[in-house]
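Take a look at the following structure, please.
Every protein chain except one is present and positioned as in the full complex.
Letters A, B and C name the chains as they come in the text, with residue numbers starting at 1 for each one.
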Amino acid sequence: MSKLSFGLYKKLYTIRRAEELIVEHYPEDEMKTPMHMSMGQEAIPVGVCQALTPEDQIFASYRSHAAFLAKTEDTDGFFGELYGKQTGTARGKAGSMHLAAPDQGHLCSSAIVASCIPLAVGAAFANKQRRNGKVCCVFFGDGALDEGVLWESLNVACVMKLPVLFVCEDNHFAVHTPTRMRQGYKSITDIIGRFDCNVFQEDTTDVEAIYRLALSALESIGKPAFLHLKCYRYLEHVGILEDFNAGYRSKLEFDAWYKRDCLAVQRKRLLADGYSEEDIISAEKLIDEQIANSIRQARAASFPKPEELYRGVFHETD
Amino acid sequence: MSKLSFGLYKKLYTIRRAEELIVEHYPEDEMKTPMHMSMGQEAIPVGVCQALTPEDQIFASYRSHAAFLAKTEDTDGFFGELYGKQTGTARGKAGSMHLAAPDQGHLCSSAIVASCIPLAVGAAFANKQRRNGKVCCVFFGDGALDEGVLWESLNVACVMKLPVLFVCEDNHFAVHTPTRMRQGYKSITDIIGRFDCNVFQEDTTDVEAIYRLALSALESIGKPAFLHLKCYRYLEHVGILEDFNAGYRSKLEFDAWYKRDCLAVQRKRLLADGYSEEDIISAEKLIDEQIANSIRQARAASFPKPEELYRGVFHETD
Amino acid sequence: MRRISYCEALNEAMRQEMDRDPAVFVYGIGVPDHKKIFGSTEGLLERFGPDRCFDTPLCEETMTGFGLGAAVNGLRPIHIHIRVDFLLLAMNQLVNMVSAYVYSTGGKLKVPFVIRAIVGRGWGQGYQHSKSLHSYFAHIPGLKVVLPTTPSDAKGLLISAIRDDNPVIFIEHRWLYWAVDEVAEEPYTIPIGEGNILRSGSDITVVATSWMNVEALEAAKVLERTGVSVEIVDPRTIAPLSDGLIAESVRKTGHCIVADNDWLDCGFSAEVAARVAEKCFGQLKSPVKRIGFAPTPCPTVRCLENQFYPNAVDIIRAVEQKLGLDSIDLSNEDFYSHERRFKGPF
Partner (left out) sequence: MRRISYCEALNEAMRQEMDRDPAVFVYGIGVPDHKKIFGSTEGLLERFGPDRCFDTPLCEETMTGFGLGAAVNGLRPIHIHIRVDFLLLAMNQLVNMVSAYVYSTGGKLKVPFVIRAIVGRGWGQGYQHSKSLHSYFAHIPGLKVVLPTTPSDAKGLLISAIRDDNPVIFIEHRWLYWAVDEVAEEPYTIPIGEGNILRSGSDITVVATSWMNVEALEAAKVLERTGVSVEIVDPRTIAPLSDGLIAESVRKTGHCIVADNDWLDCGFSAEVAARVAEKCFGQLKSPVKRIGFAPTPCPTVRCLENQFYPNAVDIIRAVEQKLGLDSIDLSNEDFYSHERRFKGPF
């Protein structure tokens, strides 16, 4: 029985459960922040963050629930922020699109497509300069591949040989526009592989496969590494609903992906690995309680005071 | 005896001669505009523009003396503009860095690296839409490869299948920084060849080889084509002097390139082809006179009137 | 007359112009998808096909240069951005290329290029989805900048923008999309560069941009009950800015408040204040008061966000102060808020 496998499952479950509760509570109109749900894509941040050390640093997009929780496991700060409370990671100033916890290595989430990528490169430069061994890992969607800044940043990271792990969560769509309508090439990995970096790719929902892939990427991090991972977004681009009748993608596609849902895959592994249904359920229950508690706390917490608006425009020495 | 060969030589000679006279007259401080000389790189615009039809359109950078003269052969407008006179292509408002002659198909020259590239893509879209068969050709340096907008534009042109001819004049330096210090990859053509376009490359100073290459690129212009051509800048980045003792490149490099100077190569071909030394010299004389005359006229012409400053901020219906 | 929404007015303007002139096309991220840019591009794909209404890869800088290239070659592009903030990726093309292209050809060429961009607000848009930036565009010679407030202005000004042979930045506040008003069915133009007296009054002038006109109207209604007559001037076009209308109003009332949907420092409110102070020198009974965003990035949580934005109450308090009135009790006042219908996510 592998503790690692169990740990990975618990992380996947935490994120899924947290988002299920967002879906449940969002209609109450108390989390007033645009939700870009990770649901369906959880295995990537979980697998990759498992391969990182706690000191390594991550950067993400507005679709960062999974990355944030995979890196920090801080459901209190998470819900505090979604509810816009004093207890949130940024006292409500950031919301769902800008989740971050610099102390825990989640340095930034940004709602401008691709905009965190150069930050990761510069942060990696600082790490290299300071010889602290930290790796910078940046998560972005397939949409970021369209933006020039991705190409610039890749080039800079390669020419400077910086310890950056680029992770493309390719869910085949930027909002509702499929990659095939946006990409003037057949294979992105084929292209990127010709830069001075190592490219890894996989079409999998198995969190352990992703974990292992990330591990091998990290072994060669004397150069930048580029992970290209296919995945599927279960819910609409922004919001908590399904959108299979919107016309731009079909429920059949979802069905095929859902058959290999990352939680199901990992759960099956645990059972095969000797864990009992009860082991799993009792772990799930603990997580359910933890999250319910985080939500309770978040709702009970107070909103930031008016003077908070003006605080922190510039660095505050306290 | 090939009229084409002779014509190409005359164009090369015109540009070289024009620039030699800039070198001669620049110290008089009458052409008050920053000169980015084409000298050494002339074969590329001349060969490519020969392959284009007169209706095709070009876009260039601040290093556009050669492109402008190859496309328009308008030495009067050229010197008028360099001297900042009423007779210049833009009545002195543009100067050396923004040479253009929209009526003759030179749509824009821009001093921001890579900034003309998306214009060429959009202009090509319009041509395709209007089914006028015109091709848009954009000249840029190796420096443009560093800028994200090149990658974005290439992607857009490929995915939209637009009739764009990308021409990279790779003189191995952006200002004083060599490509090897700026590029996180080994072969740019290897990478670009994996986009949905046709890639052509050559390390030649033979204007006819470039012409033929451009012709084959144009044959396949149902997709974008990318020409990557090596060349060497004879003079300093900006200005009219040599800079081989500045330390960033060696005179030996220049010597090797100069041995195969594009004018010498083409002159030799003409002689081998049956033209006499006299044929050539008398053609050169005519060009010398034409240029001397253009300069004379430009010097004699008047400066734009003060009210010209305020004219043309918006389109003027006249 | 027929009543339609601001959003429908934008849609109708584009449809009628695309009917009239085959050179007009519309493009941008998400333009033809089922959300139809909040409905404003409804029906265009079906009517004009994918050559004249299309989606693009995500690359704002390139697609702006693309529009310039297409415009120079005889088409009339309309580029749409669902948030103004994304234009920050295209500033190089806008400022270094688009704005100066006509000038660099000696005024010979045309650049009929419209950029529609939407100002986001509310439901935690946060600091990257809430900017307006109209002062950025107005600062640069060669760009025209339009911010319509009413449905009928939206239609008439968008048609003018499309017919203009110069680049026009057309800024639309998301919350105005639901505004409904009388709008003529046939195509018509409203000249770019003309302001509008949105409400006549005699005691004080409020110059407001975009959504702030709605707040100003609310304020005016409340103040009317206490006998204060507010005149509201909507410049509509801020570049070129015809300050004559503003100055005339201020000369009449002697007081001026500028309520801008933006930060104050070096913003459009400063421009108006500077011009009013100059043109109405010696005729002002009080200094020009500027109202705008708090000097912070836009926070996400609603309570701070509400504080970040200026509103009708701020205008009322400013008017009271200027006219030396007692503070009206607003505790029972029910200010109309689009937030009520603006429930997440966007």
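Miscellaneous remarks
Everything below uses one rule, namely that contacts are C-beta pairs under 8 Å (C-beta built on N, C-alpha and C of every residue); 3 or more make two chains touch, one makes a residue touch a chain.
Note that the coordinates shown come from a computational prediction; the quantities given were computed from them, not determined experimentally.
Although it is left out of the displayed model, the omitted chain contacts the following shown chains in the full complex: A, B, C.
Of the options C:P22, C:G49, C:P191 or C:P295, the residue whose C-beta touches the omitted chain is C:P295.
Among B:G47, B:G148 or B:G193, only B:G148 touches the chain left out of the display.
Mapped onto subunit C, the footprint of the missing chain covers residues 61, 85, 88-89, 91-92, 95-96, 99-100, 103-104, 127-128, 131, 135-136, 138-142, 239, 241, 263, 265-271, 273-274, 277-278, 281, 284, 286-290, 295-297, 299.
Where subunit A meets the omitted chain, the residues involved are 57, 90-91, 93-94, 98, 100, 102, 107-108, 110, 112, 115-127, 129-130, 136, 148-149, 152-153, 155-156, 159, 311-317. Residue positions on subunit B in contact with the hidden chain: 26, 29, 31-35, 84-85, 88, 91-98, 110-114, 143-144, 146-148, 174-177, 181-183, 238-239, 246-248, 303-304, 306, 308-310, 313, in rising order.
Assume only the chains that are shown with their structure count from here on.
The touch graph of the protein chains shown is complete. Centroid distances built from C-alpha atoms place B farthest away from subunit C.
Computed from the mean C-alpha positions, the centre of subunit A lies at a distance of 36 Å from the centre of subunit C.
For the pair subunit B and subunit C, the distance between C-alpha centroids works out to 42 Å.
The set of subunit C residues that touch two or more partner chains comprises 56-57, 59, 61-62.
Residue numbers of subunit A whose C-beta contacts span two or more other chains: 146-148, 181-183.
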